[in-house]
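Notes follow once the structure below has been shown.
Only a single protein chain was left out; the remaining protein chains are all shown in position.
So, chain A:
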């Protein structure tokens, strides 16, 4: 199910949070309401971790990750890195990478199997992505934009891209990613998809400006209507319990 919320009156929730199948990162906000919504939805299933990256709150755009790992930029402080390593499950590898383009969330769009990367990323970074996240990496652009991380929101069930993407490109990307894709908008016609929403296999969170039409499109493409977390997350339960002890 998709939820609509705001971070301190701002609808770009994908900037202030990062949602994957194994964990969820949220920014430290003035009021606890942002965190509590995530907790309400996810607390039983996956850990919800409050953090900052490089002292900033734009964690959704700074890091990129999936259930296998998390990549953080070189500007992350040691304390933040340690905090992340402590809070996240052991199966999740937290790696700090040295990359000139350090807003990793804007440059990398990934799910658990495949990732799209910015065309100018280092070779080394690409290898690291493949290693840490356990994905196949493709360098591509979306509708002529090189910031693939911003203009594409991916989950294992589906994906949404920039509204100006042509049909041929949609087909091509869809073949690469092996998931159904749709060109749509979020937050009342905004084309910054991944900044406006964050999604995993059973739930999605969108900015409160998102209209009903957009929400229905999101729910359709990411197949959120019938999704239940339990089936997907059972495999991860063991590792979670370990951390409690």
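In this section, a residue touches a chain if its C-beta (ideal position, glycine included) is under 8 Å from a C-beta of that chain, and two chains touch if they have at least 3 such contacts; residues count from 1.
Basically, contacts and distances are computed from a predicted model.
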- Looking only at "60S ribosomal export protein NMD3", "DNA primase", "Guanine nucleotide-binding protein subunit gamma" or "UPK3L protein", the name UniProt gives the absent chain is "60S ribosomal export protein NMD3"
- Touching the absent chain when the full complex is considered, from A:41, A:169 or A:201: A:169
- Message: Touching residues of chain A against the unshown chain: what are they?
- Response: 163-170, 172, 183-185, 188-191, 211-214, 216-217
